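Excluded from the complex is one protein chain; the other protein chains are retained at their positions.
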Amino acid sequence: MISNHLPVYILILLLISAVTTPAIKPSSKKFRPKLVGTLTIASLLALTMFIVVWTNGPFYYNFGNWDSVIGIEFFVDEYTSLFVLAVLLISLLIIIFSLEDILHDIPKEKTPHYYTLMLLMVFSMLGMIMTNDLFNLYVFMEILSLTSCGVISIKRNKANIMASFKYLMLGTIGSVSILLGIAMLYMVTGHLNMGATSQTISSVWQMYPRNILISLSFILTGLGLKAAIFPLHVWLPDAHSAAPTPSSAILSGIVIKIYAFSMIKILFRVIGIDIIKAISINEYLTYFAVISIVMGSVFAIGQKDIKRLLAYSSVSQIGYVFLGIGIATEMGLVAGMYHIIAHAMMKSTLFLSAGAVIYRTGIRKVNEFDGLGYELPLTLGAFSIAALGMIGIPGVNGFMSKWYLGLAAFEIGKPIFIIFILISSFLNAVYFLPIVISAFLKESNRREQIMIRDDIPFTMKAPLVVLGAACIVTGLFPNIIVNVIQRALPTFMTFVF
Amino acid sequence: MANLDMILDNINYIGAFTLFIIGLYTVLTHSNLLKRVIGVNIMETAVFLFFVSIGYIKGASAPILDQITGESFYVNPLPSAMILTGIVVAVSITAYGLSLLINLYKEYGTLELDEIISKEEKAND
Partner (left out) sequence: MKKKMKKAKQKFDQLILKIFPDIFCVNCVLVFVIYLMIILLVGIATTIGLGGGPLSLSNPDSFLSKIGSFISSFEALPLIIILLPILGGPLEAIIGKKSSILRDTLVVNTTFITFILIVLMYPQVMRGGLSFSLPGVLGFGLNFNVDILSYILAITSGILWLFVSIYAHDYMDHEKHQNRFFLWKSITFGGVLGTLMAGDLFTMFLFFEIMTFSSYVLVAHNQSNESMLAGNSYIFIGVVGGLSILLGMLMLYAYTGTLEFVPLASQLAAIGWPKYIMVGLFVIGFGIKAGMLPLHIWLPKAHPVAPTPASALLSGILIKIGAYGLLRLTISVFMPNPQEITGFLDPLWDVSRNLGVMIIWAGIITMAVGAFLALQQCEMKKLLAYSSISQIGYIIMGVGVTAYLGYMGAMGYAGTLYHIINHAFFKSLLFMVAGVVFYQTNELNMFKLGGLWKKLPLTALLCLIAIMGIIGMPLFNGFISKSLLHHGIVEAYEYGHASFKYAELIFRIVSIGTVAYYMKFFISVFLGELPEKFKNIGGEKGMMDLAMGGLALLIIAIGHVPHFLMDRFIIPSARALTYDPAFIKKYLVDIEFFTYSEISGMFWIFVFGILLYIAGTRFKLFQLTFYECLDIDKGLYKPMYNGVVSISRKFTEKFEDKIINNDVVIYSAILMVIMFFLLWFT
């Protein structure tokens, strides 16, 4: 009984908790336990859902028991439930981190509003992941858009408001573009449900090819704008560098991936792999991906502010995901989807440790990191682990995605992509290694070089340790994730209604 | 003249696309941020128009349940319902954007993007 409605329980739990958060005073004792407790219960529900799907197979959930064609449908397969679980766990860790950290960005009375926005963000992300209906995707996407602008502008800084405004405008243009694409698809297929659309699309393709192509171009440009592919990434550096740390972490780590995952769903489930190969749209995706991979790193090298550097690094890493999608084979999808989860962990670790450094010492410039390893060893240790993963050292999960991408590139006979991946690994080393080296090995005249315990609150230390350990564990045992992906692959490669 | 008929039949769609391009043009060229918000609004309206006109069937009646008897056509109610949601979203985005603009005006005293950028550069130097 319970297991049938699990997706809804998670969503309702988050929604109710988001709406009732402003009712509690931030200084009361119940505030923090309530937040953390909500997310923990949601994670446990997601874990249950994952176990149910793993043992019983994917299932469809129809809202209100309306038929799929008329009503809204959620489709939960193995990878979707794993992704939901990952999103909830990472958001839980980020919100634990933010309990102390947010106080130096916004005044205490506003924290309930902030957490409302965060919980709504998680809510909409989960909706976007699980949905099987195009317009529902649009609605959740809009909620996500609004709340993610909200968590940036909640800090009343000039830079924040400007960045948030730019993100809002560009995000809206993206959403409008996507809606136009969805409309054109609806025009020819008459369905909004992804399954039903995919069934009719092969016959429609013979009659109205132009329609589908135009709609595809609108959708891809819109999703690319929101997922921050180069050169559509322009809102990302300002937004992610100005935002408070937990927001940057969740935005850079998870939000942009959701859009990439939506692209996977639309491309593979709605349009179907035959049409994709026929119009070779995946090739164009790979070109954009490769440009994004290299240019993201090139721009990152020239940055002086650490958060901006990490934001550009996200542009580069999203390129990997798109490269995996573009190589539209099984191995490519495995690589792309693995990198979604792997990068979520790594980027959150990086942003959270940068945030801890800023919280403790106020240092934001990359060349002022000298000697920080002795003052904040745990923080910079987590940073180093994630940085090594970005460079591609075996043992951390970043390496496995590069390996899978390399294998996929060889499979389709285009080894040139691997050269680009390796160039970007080298460029990642160029900008990450100096930070790690100067933190641990440079003398600084501000402090002596004895290692002391981090002087940051426990709520900030714990997520860093857990995320760093998770990076290493998924790096040493990638099969945890890869097996799940491989089980779910048939639903992407040949979607049966 | 078949062309004119075709244009008249699809006037909604052509109008929607024209509006979209006008809106995009507004956002592209004007540097006043308020005009950009208006431009985005125009783009959204264009898409709504497009979506709704998908459901329209010439010569069909309104989709009210009591009125229809037998095998007559009725306009597809689904897009209209969707677009109501869409309009709500557009309104909330506009409201949010405008409130951000108010704050920007308080900080900078101007809403022109060029002037804001030059003020930022002066502040950085």
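When the chains are written out, they are named A and B in that same order, and each has its own residue count from 1.
In this text, a residue touches a chain if its C-beta (ideal position, glycine included) is under 8 Å from a C-beta of that chain, and two chains touch if they have at least 3 such contacts.
Just so you know, these numbers come straight off a predicted model, no measurement behind them.
Novice: So which shown chains sit in contact with the chain we cannot see?
Specialist: A, B
Novice: With the missing chain put back, one of A:Ile391, A:Leu464 or A:Ala488 would touch it. Which one?
Specialist: Missing-chain contact among the listed residues: A:Ile391.
Novice: So one chain is hidden, and I want to know which residue out of A:Leu44, A:Leu422 or A:Ala462 touches that hidden chain in the complete assembly.
Specialist: That would be A:Leu422, which touches the missing chain.
Novice: Looking beyond the chains shown, say which of A:Ile106, A:Ile437, A:Ala469 or A:Met493 touches the absent one.
Specialist: Residue touching the absent chain, from the options given: A:Ile437.
Novice: Residue-wise, where is chain B in contact with the chain that is not depicted?
Specialist: Looking at chain B, the ones touching the missing chain are residues 24, 27-28, 113, 117.
Novice: Please output the residues of chain A touching the missing chain, sorted low to high.
Specialist: Touching the chain left out of view, chain A contributes residues 166, 169-170, 173-174, 177, 209-210, 213-214, 216-218, 220-221, 224-225, 231-232, 234-235, 237-238, 278-281, 284, 297-303, 388, 391-395, 400, 402-403, 406-407, 410-411, 415, 418-419, 422, 425-427, 429-430, 433, 437, 441-443, 448-450, 475-479, 482.
Here is the rule we use: only the chains that are shown with their structure count from here on.
Novice: If you look only at chain B, which of its residues touch chain A in the complex?
Specialist: Touching chain A from chain B are residues 20, 24, 27, 33, 36-37, 40, 43-44, 47, 50-51, 54, 78-79, 82, 85-86, 89, 92-93, 96-97, 100-101, 103-104, 107-108, 116, 120.
Novice: Which positions of chain A touch chain B when the two form their complex?
Specialist: Its residues touching chain B are 135, 138-139, 142, 145-146, 149-150, 153, 156, 158, 161-162, 164-165, 168-169, 172-173, 176, 179-180, 183, 186-187, 192.
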